[in-house]
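All remarks here apply to the structure that follows.
A single protein chain has been omitted from the complex, and every remaining protein chain is retained in its original position.
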Amino acid sequence: MRNPIITLLSDFGTMDYYVASMKGIILRINPRCTLVDLTHQVKPHDIKEGAFILANAYSSFPKGTIHLSVVDPGVGGPRKPILLVTQNYFFVGPDNGLFTLALLGEKVKQVIALTNSKFFLPRISTTFHGRDIFAPVAGHLSLGIKPNAFGNEIDSWSEFFFQKPEVKGGRLEGEIFHIDTFGNLITNISEQTFFHFVKDRPFVIRAGKRVTQGLKKGYWEGRRGEFMALFGSGGFLEISVREGNAQKTLGIKRGDPITVTLTRA
Amino acid sequence: MRNPIITLLSDFGTMDYYVASMKGIILRINPRCTLVDLTHQVKPHDIKEGAFILANAYSSFPKGTIHLSVVDPGVGGPRKPILLVTQNYFFVGPDNGLFTLALLGEKVKQVIALTNSKFFLPRISTTFHGRDIFAPVAGHLSLGIKPNAFGNEIDSWSEFFFQKPEVKGGRLEGEIFHIDTFGNLITNISEQTFFHFVKDRPFVIRAGKRVTQGLKKGYWEGRRGEFMALFGSGGFLEISVREGNAQKTLGIKRGDPITVTLTRA
Partner (left out) sequence: MRNPIITLLSDFGTMDYYVASMKGIILRINPRCTLVDLTHQVKPHDIKEGAFILANAYSSFPKGTIHLSVVDPGVGGPRKPILLVTQNYFFVGPDNGLFTLALLGEKVKQVIALTNSKFFLPRISTTFHGRDIFAPVAGHLSLGIKPNAFGNEIDSWSEFFFQKPEVKGGRLEGEIFHIDTFGNLITNISEQTFFHFVKDRPFVIRAGKRVTQGLKKGYWEGRRGEFMALFGSGGFLEISVREGNAQKTLGIKRGDPITVTLTRA
């Protein structure tokens, strides 16, 4: 039988003991787990950034993978610890919107409020449910314990408002949704949305003070330092500078607008 | 049989080949090991910070885990390479105080000076005992080789002076011992020490130029941006700013004082 896989995502950084504590607890419960970090460098308390990374990574993993995700500014407060069971995966973490984007692509079969303290650490801190609740639940889940054992089924889960691109005054208006390590600006405009709007007509794309025409097929098509638009590996419109840093070049931040305007042929 | 677990802690960072080399050597000796990073981002040469992370993480792991810890400014010099065997764990690394805080919670059964070069790499550099001595010793230990095979038993090990909080002039005086990723200020005042001093009397807590009354149960009790005190996940008094960064807000550094003063009821 193959070993169960648990991924970990958090805003805990990698300089503290937080991530290691979670892993230790999981291995104490199930030493056969394969643990894989998604990232622990989500900006502190930034639920939307965590949601973005999770949404882009989770589906690369085998069916049955347990995704343990903890960006949890409300830890210890009224937000619920939950387990979401979809057709392909398990998601464990705080019910604060963190799973909003991943669930767009998954069919949710069960939502469980984690209340059965038999599967928690004996002593629950108020500041570190990653270690005290979520890690031990993920560990027990990886042993094959049924979702219903962890608490009662509930009807709904939290989502944040995800701004979709809109057509206004003949332009397609989107926003910069994520800025990656290379400074690439990833927008909320999907390939489908883009071509539904543009069809086969000519267009320009505006971000900050820069304008570009047309799309590249890949980074390599640009000249070094060229400002360009293309569809990135997650399927969204992306602004990039060949072997450069678009974020620094344009002085842009997350949430800033990007527009696609049709031009006369 | 379950796979042996080896944790790794160092100040090597994650941009160089140092950590990977240690892992490669371990896997060459015992490919069945499960390797878990505690952190490699201890500030360069900062033995106390390494000791703090190790002390907070080690006990989350299963009995029998081998903790390989290398913050080693004196590498190649007179400090001894050692193996400490406690009731629950193995600790491998330089004898320079790095294990001071972890051992406060462990009963030491054996201290071995690592001298048997049969378990080292054939060629020992003077600058990288992590790869040449500590990793291969940890690897062999994970195969079940007995501690005595690695060298002679010795009587003592090094500790640094750990400043405990003191009561002076009616105040409890502690210090900031660690600053975490979120900017939370973690002090050397344990829950036990705190309540032994305060009992059920009213008090104020001072750090830098800020004063706060009372304790929160968790971060969520504060208003956004509120300065507050609470007991953190390691059991020590902690200063925090809700969804903010206490270190930046207060301009405080490690070693700075924190005081608890009783107030008239």
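A and B are the chain letters, set down in written order, and residue numbers restart from 1 in every chain.
In this text, a contact is a pair of C-beta atoms (placed from the backbone, for glycine too) under 8 Å apart; a residue touches a chain by one contact, two chains touch by 3 or more.
This structure is a prediction, so every number in the text was calculated from the model and none was measured.
> Which listed residue (A:38, A:189 or A:205) would be found touching the missing chain in the intact complex?
Only one of A:38, A:189 or A:205 touches the chain omitted from view, namely A:38.
> Among B:28, B:109, B:201 or B:224, which one touches the chain that has been omitted from the display?
B:28
> Taking the full complex into account, find the residue in A:87, A:192, A:233 or A:263 that is in contact with the omitted chain.
Missing-chain contact among the listed residues: A:233.
> Considering the whole complex rather than only what is displayed, give the residues of chain A touching the chain that is not shown.
2-3, 5, 7, 14, 34, 36-42, 53-54, 56-62, 65, 180-182, 217-221, 230-234, 238, 243, 245
> When the complex is taken as a whole, what residues of chain B touch the one chain not shown?
11-18, 20-25, 27-28, 31-32, 35, 44-45, 73-78, 125-128, 131-132
The definition used in the following text is that only the chains that are shown with their structure count from here on.
> In whole angstrom, what separates the CA-based centres of chain A and chain B?
Measuring from centre to centre gives 31 Å for this pair.
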